[in-house]
Every structure is written in C-alpha cells, then in structure tokens.
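One chain of protein is taken out of this complex; the other chains stay put.
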Amino acid sequence: MLNIRNLHAYYGKSHVLHGVNLEVGAGEIVALLGRNGSGRSTTAKAVMGLVECEGSVEWKGQQIVGRKAYEVAHLGLGYVPENRDIFPTLTVHQNLMLGQKGKGKGSRWGFDDMYAMFPRLKERQHTEAGVLSGGEQQMLTLCRTLMGDPDLIIIDEPTEGLAPKIVELVAEYLQKLKARGISVLLIEQKLTIAMSISDRVLVMGHGSIVFEGTPEQLKADPAVRKEWLEV
Amino acid sequence: MKARSSRFARTAIWGGFALLLVIAPMLFSSGLALTVLSQMGIAIIACLSYNMLFGQGGMLSFGHAVYTGLGSFMAIHALNRVTEGALQMPVSLIPLVGGVAGLGFAVLFGYVTTRKAGTTFAMITLGLGELVFALALMIPEFFGGEGGVSGNRMAGQPFMGITFGPQIQVYYLIAVYTFVCVAAMYAFTHTPLGRMLNAVRDNPERVEFVGYDTQKVRYFAFIIAGFFAGISGGLAALNFEIVTAEVVGAARSGAYLLFTFLGGATFFFGPIIGGVLMVLAFVLLSELTKAWLLYLGLIFLFMVIYAPGGIASLIMMNLRVAAFGRLRELLWRYLALFATGSLMLLGAAAVIEMVYHLQLSTTLGDELRFLGLTLHARGMASWAGALAATAVGFGLFEFVRRGFVRHWGAIQEDIENRLQQRSAA
Amino acid sequence: MEFFIISMLNGLSYGLLLFMLSSGLTLIFSMMGVLNFAHASFYMLGAYVGYSVAQFVGFWPALLIAPVVVGLLGAAFERQCLRKVHKFGHVPELLVTFGLSYVIVEIVQLVWGRIAVEFRPPEVLRGPVFTLINHSIDGMRLVWGSAPAELCSAADAAVRVVCSPFPATRGFMMLVAVVMLLSVWLLLTRTRIGLVIQAALTHPEAVESLGHNVPRVFMLVFGAGSALAGLAGVIGGSTFLTEPAMAATVGSVIFVVVVVGGMGSLSGAFVASLLIGVIQTFAVAFEYSLLTLLEQLGMPLSDALRNNSYIKLTLSQVAPILPYLFLVLILIFRPRGLLGKREG
Amino acid sequence: GETVKMVRIDPLTGLLGPVGVSQFKGYQFFAEKFSGKGNPAGVKFEITSIDNKLSPAESLNALKAAIDQGARYIIQGNGSSVALALADAVEKHNARNPGKEVLYLNDSAVDPDLTNSKCSYWHFRFDADTSMKMEAMSSFIAKRPDIKKVYLLNQNYSHGHQVVKFAKETLGRKRPDIQIVGEDLHPLAQTRDFAPYIAKIKASGADTVITGNWGSDLSLLIKAANENGFNGNFFTYYAGVTGTPTALGTNGAGRVYQIAYNHYNMGGQMDKWMKEFNQKYNDDFYTGSTIRIFEMLGAAMAKAKSTDPVKVAAALEGLEVKSFNGEVQMRKTDHQLQQPLYMSVWQKADAKYPYSPEKTGMTLAPVAEYPNYVSSTPTSCQMKRP
Partner (left out) sequence: MSAGTPTTPALELRDLRKRFGKTEIIRGVNLAVNAGERVAIIGPNGAGKSTLFNLISGRFAPTSGEVLLNGQRIDGKRPFEINRAGLSRSFQITNIFPKLSVFENLRCGVLWSLGYRYSFLKFLSRLHDANERAEQLLRMIHLERKRDVLAMNLTYAEQRALEIGITIAGGADVVLLDEPTAGMSKSETARFIDLIKEVTVGKTLLTVEHDMGVVFGLADRIAVVVYGEVLAFDTPDAVRANARVQEAYLGSHVADAQGAGH
C-alpha cells in the first residue's frame, strides 16, 4: 500500500534522511525502531509532506512526494505526530471534530467509538485540551486521527508518557485497528510492545533502514540490537 | 590576553563614538545640518529607551511618546519658571527635569500597564497614549491647548559665555547627554535587572520559578526607560523651544516603534541607527519628496518581511561573513545589486513622483525636479523613461539577486560547517 | 424629549458604524490572533473605492463592488505579506499591518488627493427617514419622510413647534450593521472554520495533516474581514466625510471597542460599540461638570475653586477622552473585557 | 528689480487643507500681478509655500527651513494658534540673529492678542481682528429685534475663545436683553459629525448661532444643520471660505451672514481679478488681504528704497494705501491694519450681485458697511522697537 523508495529529507541545509526504503502492506502493523535522532519522525513527516524531501513515496499506486499535507490526508493517510500536538484552546470534543473529514459521513469511526475506547476522554470531553494530562493528550491525538477514517495510520511514539496499563491498552487497540483492515506504521522506542504486536520490524539508523525482518529475527539478532538500539 | 584585547576594542568603540559626536558639526556646519544633528541625538536616546521595552523586555508599547512628551512639557515649564526667575537652575540641567518627569509618569502609568504583558500590554499603552493626547487639548493650563507651550532657552545667567542662543551650543549640550545616556543604557543591559528583563521576554513563566517577580522586572525596566525617554523629551523642549500636544500623540509613539524596528531591536546599537534614520526621514526625506511617507511605509513592510532583525542584523550578518574572510568575494555582487537596484528604484520613484505631482501640485505646472533631473509630469518621454528604467532595473536586479542568494547561501553553509567543526574540536 | 430620541438614534447609529468596523477586526483577531492595524485603512479604502465606483455605476452597485474589491486586496495582502511573517509570530504580523496602514494612507492620497472628496449618498438617502414634530400643544408625533413646512411652523407665536428630521443615511447605516451582525454570527457558529483556524494558530502542521487547507482559510478570513471594513467604509464615507484622515480618526476608537468588548468576542464588540457610540454622543450634550455637581450637592465653594479649570471641565469637553478612559479602566479591572472569554 | 523671496507657512493638507491650497493660488496669482511694474519699488515677488499641517511646532521647523532657503518675508494666516507661536519664534530669531531679521506678514489670523498683549514689532496683521469684527457684527445684531436667543459654537483654540469673549462683551454692551442660551467649544479641525451639537442647539431653543468656525468646521456644521432641520440664523466670519458655499447650498438663503473686510461683489478692479482668477484656477478668491500685502510691501519698499526687512518694517508703520475697500492704514501703535468692514448675507445671485462661488447660484450680498472709525478698536500694545 505505502511504498517508499530512496527517500531523502532535509531540514533547511541539514540532510537527515539518506535514501529510506520501506513498504507497508494492507492490514499490516510495521514497527519502525531506532535511537533518538535516527530519523523516524522525519520519515513520517516526509510521507505527510511536512518536510522537504526527494525520492519516491507511492500510496495506493500514486506518487505523493511534494503533495501538501492536507492533500495527502484526504488520500486516506493518517498521522499521529509525536509530542502531543493537541489543540490546547479547543475542547476535547472540538479536537475530535477537527479530525473528521467533511461531516464525517461514512467514517468507520464516530465520537462514541472513541469515548468507548478511552472513557477518560468522555469524562473530560468539554474541558480545554490544553489542560489535559500528558497521557490524556496522547490518547486524544490518536483518536483525533482515527476520526478522519484513514486506511493507513502513522503513529509516532504513541506510548510516550503513558502509564504501563494504558500502554497495553494502546497495544490492544492497534491490533483492533489491524483487525478492521487498517495498516499501521508504528514508530516506537519501547521494544516490548513493538515486538509483541507488529508483523514486521524495521530498524533505522543515521537516516536509513539498517535492519528489516520479523520480531523473531530481531530477537535472534543481538548484534543489530546492540549496535542500533542499545548502547 | 583575550580580555585585554576586548577591553581595548571597547575603549576604541566608545572613544570613536565620543569623537564622532564632537567633530560631527565641523564636518557638516550648515544650519540645516546642525538642526539634523541635534535632533539625531534626541531621537537616539528616545529609540534606545524605547528598545529597553520592545527589544529587551518584549513589551510592545504604543504609547512611548507619553513619556518623552510629558518630559518635554515639564522641561518647558521648568524653563519658563527659570525665565521668570521663579526657579534657580542652570538651563543645562533642564533635560534632567524632563527625565525625572518621565520617570515619575512611568512610575504612575507603568504600575497599571506592566501588570499585563503581550497584547494586553500593547493595548493599554495604546489607550493611555490616546488618553493623554486627548487630555492635552482639555487642560490648556498645562498643555497650552492648540498653541502649545513655548519658552526661551536663553534664560538665567550665561555660564562662561554659554547662552544656548546659538544652535551649536545646544547641539553640544545634546551631544553630552546623548553620550552619557547611551553609555548608561548600554551598561544597563549588563546588569542583573537587564538580564532578567531578557529572561522575562523569552519565558516569563520560568522566571517566576527562579525566584523573580515578572511584574516587578517589567515595572522597574519600564520606569528606567521612562527616565531616559523623559531626558530626550527635555532636550527636545530646549531644542525646539515649543512643545505642543502632538509630542504625546500616537503618531510619535508609532514613529519610535517603526524606527526602532528598522534599526534593529535585537541588537543594542540597532535603535541608534533607527534614531538617525528617523531624523533623516523626517527632516531630509520629507524635504526631498512629498511621497516620503509612502517610501517609508514600503521600506518598513519590506524589512519586516525580509529582514525582521532590522538593519543592525544585516550588518552583523555581513560582519560574520567578513570575520570568516568571505566578504570580499561578495563585494562585486553587492555593487551589482546596488547598481541594478538603484536603477529600478530610480525609475519607480520617478513614476511615483510624477503621479504625486499631477495629484497634489498641478498649480506649479507640469515640470518637477527630482534628484537633479527634470521630469515632465505630462510628458510622454518622462513616463516612458521612468517605466523603462523600472522594468529594466527590475529584470537585471532579479537576475543579480538570484546569483547573490545562491552565493550567500553557500557561504552561510560553509560558515555553519566550520562552526560545527570548532565546537566539535 | 425629541432631543433625547434624536440623540439616542445618533448615538446608536454611530455605535453601529463602529460595530461594522470592529466586527471585521474581531473576526480577524479572534480567528487569526492578528491585531490588524490596517483595518481602519481598509475602511478608508472602502470609502474611496466606493466613491470612484459610484462615479461610474452609481451608489448601489458601488455598495457591493467596493467591499469585494477591498476584500480581494485584503486577501492579496494576506497572501503576499502576512503569510510570510506568520512564522515569526504575532509581533511581526502586527508590525506588517502597521506598516501597511502607512502605505494605504499615502496611496489613497496619491490616487484621490490630500483633501476630502465629495462622496454624496444617493437621492433616496438624502432626505430624512422620518421627522419628529413636537408641538407644544398637540404634543409629539412622527411623520415618515420629511414633514411639510406648514407642520413645522405655527400660526401664532405662543405655540412652539420643533421639527427634528432623522437622516436616512443614518437609518440605512443601522440597517446594514444589523444585517452584518447576523451574517458574521452565522459564519462563526454554523461553520467549523473558526475551530480550524484557532487550532492552526498553535499547531499548523497537525491541522494540515488532518486534511485542512490552512493557508486558504486564513486568506479567506482576512479577506472577509477586510471586505466588512470596506462595506463600512462605503456607508461611513458617504454619510460623514471621505478624507485621508478618516482611518486615523476611527482607528484607535475601534481598538477601544474590540478590547473593551473582549478580544475576539463578537457580541462583546457589539455591546461595546453601542455603548461608546451612545456615551460619546450624549457626553457632547451634557454641560455638567464637577463644579455643577458640587453645587448640586450644596457644597460651599471658594471662588478660587470655582475658577479652577479642572473642576469646571464639562462632560461635553471631556467627551473625547471617555472611550480611552473606559479602555484603561476595563483593562485594569476586567482585562478580558466585557464579554471576553480569555485574556487577550 | 531685485526679487523678494517670500514663504507662506500654512496647512495644505488635512481637513483645513483646501483653505490653504486655495489661498496659496491667490498668492501665486497676485505675486505675478504685482511684480515688476505692478509695484512702485519695481521688485519681483517670488512666493513658495510650506505645509505646516496646522501645527505650531511644524510651523517653527518650517520657519527654520524658510530662513535656510533665504526667505526674509514669512506669510501665515490660517490658525491664530500657529500665528502666536510664529510671532514668538520670529521675535526670538530676530533678537538672536541681528542682520538676518525676517518679517511676519499675517493675512488672516485674527486673535486680538497678536496686536495687544502679545504684539510684536516684526508682526503685521492685514486682516481685521476679532475685536473689530465683533464690534461691527454686534452693531448689526443690535438692529435686529427678532434675534433673542444666541448660541455660541466655536473651535477650541485661541481664535474661537476670542470670538466667544468679544461676542459676549459687545452684545452685553449693545443688546443686554439678548440671552446666551448655550456655548460650546469643539476641537479644531477634528469633528466630522456636528449632529450632536445641532441637536443640542435646537434643544436650547436658540434662534441664532454665532461662530468663528472656518473651513470644514463651518461647512460640516452647516451641513449638519440642514440635515437635522435647524433653521435659525448663522452669524459667521468665514461663510465665503472654500467648501462652505457648497454646504450652504440654496437653503441657507437669508439666514447666513458673514462679517469681513470684503465680500464677493466688491466691484471695480476686484471683480476683474476675481473673474480672471476663477477662469485660471476654477476656484474663488476671497482672501483679499493677499492683495493688500503686496500693495503695502511695494509701497513700503519704495519708501524705504530697500527690501531689507528692518527698513521695510519701519516704512510699513503707519503706512496708508488706497485699496479695494478704500483707504487702509497700518496702525503704528500695534501693526493692525485699519480698514472698513462689510456685513453680507447669503442669497440668490442676481444682476446687482452676480458673483456666485462654487457654482451655487448664490452669493454674499452686502447689507451693511462699517467705515474705519466704526470698526477701529483701541489697543493695549506697548511696542518694543529695536
């Protein structure tokens, strides 16, 4: 479905991605691991057209490099940015509302699904999102993107700052998404959940993919873990 | 070693500044030049004091003229008391009266305004400004109504032959004040309060968590700025010998903002450039062309969009390039830019001038002189020429600019890299 | 009595004109967080463009065309200038509009000259809407349009008759303002635009990746706001005076309105506009001063005090400062304004 | 002969700009007429103008600039506020720069102080000051029993203040029965909407308004009066000044009066000039003092056989010339021109009084004339002569 070939990305003059190649198939969960600064978030941004980049990004067969973010989004790609980009001055409900495309008709998801998923949000649906706790904000960003009914969703460190219990919850829900035929590109720090739920894992280092395989293969390959994940 | 060289540099700069102030009137000695120089001193102090709020404190004030202006009024009244003999005081100290007044009113109004920051602060200052201005026409006893208050600076006994009658004597008085005030305000930026003021600008919330009361920091800075503003007002009173309501008006406040920004609010010396520009614009440019406000507005727009750091930042960038010894290779590009640019501007300006002429001074006939060349506002030739110049100029300029941008970018990249290596090494 | 009615109407109509202006300003501020210093300049542009267009196609078409033109200019400005500095934050944005206000005044003088132009309302609006006739015997009555001369003059000197016509221009002004209020209110409540922009202020990237074309919305809003100012300009200009200083004269007052009403609160702006309009109109009418007050209270006053010019100041004399006094007081005691939600 | 460089410092922009612009045309027109053979001294008059935006402070900068340009004759008129500042500045300049003296010729600023408490040797006024104009106006009102309730509406600056002062003083003397039912001062050249004031005037039941307003402050006042149905009398100084005739239109007929040293139908040479002026600039000429400035300067320079301001000033003192409104004399004691005044009324232009300003079809027709001995008023000036 998503097919990235030889992607290069730049922040101003600093060259951050050096030819990234990766695919995500339909209904697949792919984990993208790597250290801080290895370029995972940048990859996500590049796909969404939020950083200047060269190379090829094909989505459902059509080239989307250089498209504006809102165009990409309308093609059915969802993106959950890292560090909790909620809209602080809007209420929780309004935040979700902005997630909808148009009037939100024919979407697989409605407000109720979201509130069912995270009751905490329902409790606070009329408070300003800015005052939500770190974790609540994290949940909100995820839901907001789902409201747009994407076919593939790129999630950047969703479990950051979440209590272990919630982390498990999120893991469950990602699998539920998969069950509904939604593909997931999961950018993670915590090996544990990545290993437990993903079909394939990619490891990124210095702006390119340095390992690709199943969780098992990664487990079996201490060298890679040692070099690219731990210190 | 390093310390000594930097101390040497400092003395050199300040010495140079002093020297400049002293010899300036000898270089330009015409009556007009003297007027201009005197006003520059005044404007420099005003803009620097404004930048204490704007640049260093992040307080966008739309009412700074209140403090310069009220300073002026207090000073002129003091001057008149001296003339009547009701007050014993050398004229040379009158500006301090202005300063104290500015400080006093800053204490008063600042208490209200500095309780808020950001947009609210801007709005209150705007309101206070308008308020004082409206009051001016309401209390003729103090503000002198439409006519304003005039005074005579040849008051009291002359001190060793200094009567302050001739403009040159006034200039040197202003020069002295300018030097002292600039030095004092520079010193301020290197004091605890000065530094915390920057901190408050950048992140007020955190300041509260390192033990400082942001309101107090803003308030004290505001008061100090008020003092210097008042001094500049006092000098203005002596210089013009008349003070009318417009000195507290919004237009004046706007001018401070505008030129402080143009000069460059992010560097200490920016506002000095701003002050100089302000006078050049108000006195010379306005003499030169009726369209001066238009040019001013356009320049300002252009700067905000393309060089938000003001002229000062442009200078610093080039200095940096120079420091890495790469300015020379840009020289000819600059020349080209200048040549093509001025061709374009000349053409455009000529067009504007002719339109203005047609619009505003038809009674004076079709001829108008513009930078030495004579244009016929209804003459085909003039228009064709002007438009052609504009078009050609623009084309060439754009071409040159592209090259310049590329080259500039390359240089910056190179410098960045070298810096990287340094910090790595 | 008729004095009160007429003054009240004058006050309201002036207030509503202020509202026409502040509504656009509020729209832009509440949505984009930009304090548009050039707003009053767009008002002036509206007047002048309206004037010129009216020369060719008459007043009514001008009433539509001028706002559109101004709106387009506003949008263009947003696209070419405002958008470029958006990333630097609010102060540069504010400064850009500040600079623009200078440029517009000059361009106006360049195109239309430095002295007022004769922008007359259409025939239908020249007369009065209605006339109040106050007859010292038959009492007060109202006739639509202008009252025939015989009604306004009495046979014998004993009876006193006063005719007070209310100009149609002002009536029209009130009408348009109300319509405008409704439409803006609808725009804000019936659409999601407001939310999108608010969100985009802090997290443009996030909003875009949710599929909203942020730049376009910004441009539309700014254009719409300017258009409103333009409309106000056509009406204000033809009712009062079309001259290069007209921007400066309303400029600071509408800021007062917006702040007093509560930054970004439309209803607040509405209330504040009327309040200030009425206050200013009536203030002119009242000769009360501290002095009169003290005398009413029957205080013994020394002659020195009587001649003290401060307490002799009458309300009508201090009228000009009232709005600003109001502003400062509000900001001190209720910084979020009359109906504002958050602090500006 | 030699050229006399003159600079006029006046507002050419803002609400009162139109007045200054029109008046400046007058100066260019007559500078031409009076140059060379036009004057006994045979000098060439050369006049330029600087915009002071009606601000005293600006005016002083303008004065500096004018002197830098080498002008020794400064002309100003619009705004007594400016006039007072200018007189003071000229006094100072002349004291500090002996040998570089300049003269200040005042064509319309009518605050009496300029020739009384604040009189200056270097200042000459060619208009008639408010004390004179009010003397005449009150004498006229004295003969109008139908006038019972008067409202005073004026601009809030020295000129306006003086109008109020002298209106009260003279009416009190000549018509103690008249009741001043109201009194207002509004900011100079800032009011756009006079409706509130009109409402107030009507409420006061006044049958007559006396105002020294000029330019937009008068035309907007009258526009508002028409819109809001006030139909009492207006006694004005400047009904003839740019913009006001249009505002008056036809419905001011018979209700609007002007007191001045001239009117639109002076006859003789003046008519020819006005016609010519009108054709040349498609504008109306009303600031007659312009003419007398050139007449008297010419005469004085001939008398002094020099264009040196000091000598010319001396020659101007007490000088008499025959002008369009008869014998006029520059009184030695206070430099106030002594001259006859006319009360004129706004009415349809007809065969007798044909001149119609701003194509209104109306005109100002004289209804009373006040010769020098009537209009003349005493002065308290103690002139300091060099």
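Order of writing sets the labels: A, B, C and D. Residues in every chain begin at 1.
Operating definition for what follows: contacts are C-beta pairs under 8 Å (C-beta built on N, C-alpha and C of every residue); 3 or more make two chains touch, one makes a residue touch a chain.
Because the structure is predicted, anything quoted here is derived from the model rather than measured.
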Contact list for the unshown chain, restricted to visible chains: A, B
Hidden partner chain, touching residue among A:105, A:165 or A:180: A:165
Touching residue (missing chain; options A:12, A:134, A:181 or A:222): A:134
Touch criterion as defined above, residue of A:5, A:35 or A:93 at the omitted chain: A:35
Touch with the omitted chain, as defined above, among B:50, B:67 or B:188: B:188
Options B:220, B:334 or B:408, residue touching the unrepresented chain: B:220
Subunit A, residues in touch with the chain not shown (by the definition above): 35-37, 83, 120, 123-124, 127, 131-136, 138-139, 157, 160-168, 189-192, 230-231
Residues belonging to subunit B that touch the chain removed from view: 187-188, 190-196, 198-199, 201-203, 205-213, 216-217, 220, 224, 423
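As a convention for this text, only the chains that are shown with their structure count from here on.
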Centre-to-centre distance between subunit D and subunit A (centres being mean Cα positions), rounded to whole Å: 80
Chain centre separation in whole Å, for subunit D relative to subunit C (CA means): 36
Multi-partner residues of subunit A (each touching 2 or more other chains): none
Residue numbers of subunit C (touch at least two other chains): 114, 317, 320
Footprint of subunit D on subunit C - complex, ascending: 3, 6-7, 10, 14, 114-116, 118, 128, 131, 152, 160, 162-165, 167, 240-241, 243-246, 249, 281, 284-285, 316-317, 320
Of all residues in subunit D, those that touch subunit C in their complex: 12-15, 17-18, 21, 184-185, 187, 190, 192-193, 195-197, 199-200, 202-203, 205, 216, 220, 227-229, 246
Touching residues on subunit B, where the partner in the complex is subunit D: 30-32, 35, 137, 145-148, 150, 152, 154, 165-166, 240-244, 246-247, 283, 287, 363
